[in-house]
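To start, the structure under review is shown below, and the notes come after it.
Note that this complex is displayed minus one protein chain, with the remaining chains in position.
Going in written order, the chains are labelled A, B and C, and every chain counts its residues from 1.
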Amino acid sequence: MIRFNNDYSSGAIPEILEALKETNETRYESYGLDELCEEAADLIRSACGCSGKDADVHFAVGGTQANFLVISSALRSFQSVIAADTSHIHCHETGAVENTGHKIEVIFGKDGKLSSEQVRAKADAYRRSSIPEHITQPKLVYLSFPTETGTLYSKSELTSIREVCLEYGLYLFVDGARMAYGLGSEKNDLTLADFARLTDAFTVGGTKCGALFGEAVVLTHPALCEDFRSVIKQHGAMLAKGWLSGLQFSVLFRNGKYLELGKYACGLASLLRNAFLEKGIPLCPDSPTNQLFVRLTRKQKEIIEKDFIFEPEDESEDGTTVVRFCTSWYTKPEDVSVLRQAILELPQ
Amino acid sequence: MIRFNNDYSSGAIPEILEALKETNETRYESYGLDELCEEAADLIRSACGCSGKDADVHFAVGGTQANFLVISSALRSFQSVIAADTSHIHCHETGAVENTGHKIEVIFGKDGKLSSEQVRAKADAYRRSSIPEHITQPKLVYLSFPTETGTLYSKSELTSIREVCLEYGLYLFVDGARMAYGLGSEKNDLTLADFARLTDAFTVGGTKCGALFGEAVVLTHPALCEDFRSVIKQHGAMLAKGWLSGLQFSVLFRNGKYLELGKYACGLASLLRNAFLEKGIPLCPDSPTNQLFVRLTRKQKEIIEKDFIFEPEDESEDGTTVVRFCTSWYTKPEDVSVLRQAILELPQ
Amino acid sequence: MIRFNNDYSSGAIPEILEALKETNETRYESYGLDELCEEAADLIRSACGCSGKDADVHFAVGGTQANFLVISSALRSFQSVIAADTSHIHCHETGAVENTGHKIEVIFGKDGKLSSEQVRAKADAYRRSSIPEHITQPKLVYLSFPTETGTLYSKSELTSIREVCLEYGLYLFVDGARMAYGLGSEKNDLTLADFARLTDAFTVGGTKCGALFGEAVVLTHPALCEDFRSVIKQHGAMLAKGWLSGLQFSVLFRNGKYLELGKYACGLASLLRNAFLEKGIPLCPDSPTNQLFVRLTRKQKEIIEKDFIFEPEDESEDGTTVVRFCTSWYTKPEDVSVLRQAILELPQ
Partner (left out) sequence: MIRFNNDYSSGAIPEILEALKETNETRYESYGLDELCEEAADLIRSACGCSGKDADVHFAVGGTQANFLVISSALRSFQSVIAADTSHIHCHETGAVENTGHKIEVIFGKDGKLSSEQVRAKADAYRRSSIPEHITQPKLVYLSFPTETGTLYSKSELTSIREVCLEYGLYLFVDGARMAYGLGSEKNDLTLADFARLTDAFTVGGTKCGALFGEAVVLTHPALCEDFRSVIKQHGAMLAKGWLSGLQFSVLFRNGKYLELGKYACGLASLLRNAFLEKGIPLCPDSPTNQLFVRLTRKQKEIIEKDFIFEPEDESEDGTTVVRFCTSWYTKPEDVSVLRQAILELPQ
C-alpha cells in the first residue's frame, strides 16, 4: 500500500534530524529565548522582507493551537471570526475557537474561498444593525492559504479582501499550515512579503512542510504583538525546549529550502492532476497545489484502494465519492509514477 | 403610533404588581430559598403533571441567560448544540453559547423548525466519523416553542425528535420564551406535561408572557439537576431577592392565568392573520401564534408605518420586505381593530 | 424573630412600587434604550459631577454579574485581578471571575482593605519578573466600598491606590454594592464625584440599597466604555424590559434619596455599635457602616439567637463566634431598640 492520504505521515527532512543531533548537547535558554529561535525569526522576517520592528515571529506546536492563539488573543469576548464553511477552524478543530469563547460567522465560499464582497456583506450587516449588541461583532477574517480544498487566493483577491478589512476595521489572518505548497504552486502569484504586507497575522506551517512539528506565527499588527508570549504560555503552547522550533524553522528557511519543498510536492501533484484530466475524472475543485480532490466512481475507487491509501469523503447518492490525494515533501517520484499509471488504467 | 413591534414593551399583569405591593414588607429568605419560589415551583410542576422528584424548577432573569445556563451546564467542552439556523441562540444572543465554550452545529430548518431526520443525520455523522475527535460531539438539541418565526412543533414532530435524541444520547432542550403563545394557539396539540415527558429541560417564559421579567427553567433529566444552583450563581443569574421570581410565576400559574394570557394574544393575532389572508398578503411563514410575519410591498409598508410600529427585516431586491407584527397579553382589542382595518384598506 | 441577618430580605422603597404602577401601561423601547434609563443615567452622572462625555452608565441585575461584566470586559485572557482575601469576588461569587478566565491575585488585607503598598508590591513583582509570561499580568485592582467587613477607604487611601494604579497601568474598579451605606456613614469622606474621578469603573448598588434589584455600572475610562452593551447582552445581563432598572435608579437618585437611605441605616447601626461598645463586646473589625461584626461568647450567642436572626461565622476554638448584624433602609427603629436592649442585658 502506498500512502497518498495526507502530508503529515512521515518524519522530517534529514537536515533537521542532523541539526538535532549536532545540537543535542548544547545548553540553551528555555522557553524560546534562545539563539535558534532568534535565528529562525530573523530568517522568516527576511523571507517576508521585514525587519524586527515590522513583524514578531513566534512558534506554536501545531495548527489548531496556532489558530486559536491568534484568534483568541485578537478578539474581545463578543467579537467573532468570519470564515468559510470549509475552513479548518470550522470543520476540523473540535470547536477550538468557540472553546475560547468566540463565534465563527460562516460564509459559504466558492472553491473553499471567501470573496471580498462576502466579507463586506457580513461586516456591513453588523454596521447597519439597529441593535448590534444582539449579534456578534465580526472583527477578524480567517482564510487559509492554500485553502482546505487546495485552491489559492490570487494577489488581487487577497488585496481586495484586505481593502474591505481596512475599511471595516477587521483583522486579516491567514492560516498557512500548507504555506509551502501555496508558495510552491505554479499558479501562485503571492509571496511571503505580500502576506506580511497584506495581513495582520499569518502562519507558516512546518508540520506539513518538512518539520517534525511546528508552526511559525508572524504578527505584523502592533495590537496583536502585545504580550503574545503570555498568550502562548497560558495556552500550554510554549515549549520548555523552545529551541526545537527555532532549529527546525532555521533549517527550513536557510537557502530557500522551504520554497523548494513546496515546489517539489506541487510538481508531483501536477503529474497526477494531468493524469486525472487525461482520464476525464472530475477535479472537485481543480487545485494547483499538493492536494487533489477528484470524484471517483465506485468501481474506480475500489480499484485504486487496492494499492493506495487516500482520504475519501462520504459516498454521494449517485455512488461516486470525492477523494483526496496528497503529495508532500517526502513523496517519492516512483510512487507517483505508479499511481499515475493506475489512474490512466482506470475504467471510465 | 400603535406598537405591534414586540411582546415585551409593557410592564406586567396587574395581579403581579398587586402581589409586589402586598408582600413588600415581608421578610424573605434570599437567593430563591423562599416560600414564593417553592409555591411557584410547585404550581409549575403541577401544571406539568410532575412531582418534586420528577422535575426541578429554577428561575432565571432572562431568556439568553436561561439558555446558556442550561446548555453550558449540560455540556462538556467539546460537546456542541444542534440548532436551527433561525434559532435565537444562533442569531440573537451575541454568541452567548459560544462564549461559554460550545459550538452550535447549525441545521437549515423549514419554517424555523428542525426535523427528526435532520437531527439524526447530524448525530449520525458524528457516530460514523472515523476520527470523531476532530469535530465537536453533538450532545444537545435546542429548539424553540414557538419558534422564532412563530411556528409550532406538533406532538408527533416533537416525539420523533425525542426518539432520535434517546437513540443517540442527546439532551433535548426547548426554549419556551413564548411558551404561553404556543400553548394558547388553536393549532397546538402539546401540553406542559408533554414537554416534561418529552424533553430533558425546557423554559417557561415570563418576560414576554405577563411578567416584569423571568424565565422558569424546568429540568427533568437527573444529570441536569445536579448542582444547578451553583451554575446559576456563578453566572450571575441568582437574584438576591429571589422571591421576586417566585411571586411572579406563582401569580402566572394560579388558576390557569398563563394559558389564558397566551390564548388571548393568539386570538388577537388570528384576527390579523385573517385580514392578511383576505388581502392576499403572503405569510412568511404562516404562523398560528402571536407573531405574524408577512411580506409587504414598499407601498404597503409605507402606508402601515405611518400609524403602526412593527419590526421590518431587510428589504428584498424586489422591493418587498418581510415584517413582523406581534400581539401580546397587553395588546388592546381596539388597537387590533384599527390595524385590521388598515390592512384591509391596503393597496395590492 | 427579628431579622438583622442581611440587607436584602425585603422589597423596595414605596416610591419604586408606585412608579412601577404608574408606568405599567406605558410602552417603552426595550433593552435599556428607553427614557427612564436615560434619566437614571443622567441623575447618576449628575450625582457624580459628570457629563455624558465623562461617564457611561449601564445597569446590571445583580452584583456578581456587574463584577464579572466589568472585569471580563476589561481584561485580556492572561491578565489578572488584584483583590483582598476577604473580597466578594474571591469568597462569595462561586468563582465567577475565574469562570470568565481570569485569575484573582489575592492580597491579605487589614480590616478587609488593600493598601497602596500592597498593590504596588504585586504590580512591581510582575514588572521585575525575568520571565513575566509565566505569571498572570495584574491589570485591575478590585476593592469594595464599603468592604465586606463594613469598613471604609478614606479619600487619602483611595487616592494613594489610584496613584499606584496610574503608575503601573492598572484599572481601578470599586464594587459599590453597598455604596449607599458607605456614602451615608459619618466616618466617610468620599463622594460619588470622588469615585468618578479616582476610579475607572465603579458600581452603585441598588439591590441592597432600596431597589428590588439592580446595580448601576459607572464607567469613566474610555477603553472600558467601548462596546460594553455587547458585553452585557452576551452575558445575559440585558433586561428586555430595561426600563425597570432605569425606573428604580431614577427614583433612588431623585432628591438625594439614595444618600438618605444610607444615612438612615448607618444611624441605626451606630446605635447598635454603641451598645456593643458599652457592653465591651469586641468589634471585628470596627465598622462605621450598616454591617456590624462582633465576637460573641457561646452564652451570648445563645441568648441573642432566641429572638434575632443574624449571620454567624464558624465558631472559634475558644467557643466564641464572630457574627454579623445588618441594618438597612427597611430596618425599623423599634426593632433596633429591642435589639439594643437585648445587647445591653447580655452577660459578659
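Here are a few things to note about the model shown:
To be clear about the criterion, a residue touches a chain if its C-beta (ideal position, glycine included) is under 8 Å from a C-beta of that chain, and two chains touch if they have at least 3 such contacts.
Remember, it's a predicted structure, so these values are computed and weren't measured experimentally.
Within the whole complex, touches from the chain that is not shown fall on A, B, C.
Screening A:Val57, A:Ala96, A:Val204 or A:Val323 for touch with the missing chain picks out A:Ala96. Of the candidate positions A:Ser10, A:Ser129 or A:Ser316, contact with the unshown chain belongs to A:Ser10.
One of C:Glu93, C:Glu148 or C:Asp175 touches the chain omitted from the figure, and that residue is C:Glu93. The chain omitted from view is touched by exactly one of C:Ser80, C:Thr207, C:Ser287 or C:Gln300, namely C:Ser80.
Along subunit B, the points of touch with the absent chain fall at residues 31, 33, 72-73, 76-78, 101, 131-134, 137, 227, 229-234, 238. Residues of subunit A in contact with the chain left out of this view: 3, 6, 8-12, 14, 17, 20-21, 23-30, 60-66, 68-69, 93-96, 99, 207-208, 212-213, 230, 233-241, 244, 330. Where subunit C meets the chain that is not shown, the touching residues are 77-78, 80, 91-95, 98-103, 106, 133-136.
We take it that only the chains that are shown with their structure count from here on.
Among all pairs of chains, B-C has the largest number of C-beta pairs in contact. Subunit C has its Cα centroid 34 Å from the Cα centroid of subunit B. Taking the mean of the C-alpha atoms as each chain's centre, subunit A and subunit C sit 50 Å apart.
Subunit C has residues 230, 233-234, 238 in contact with two or more other chains.
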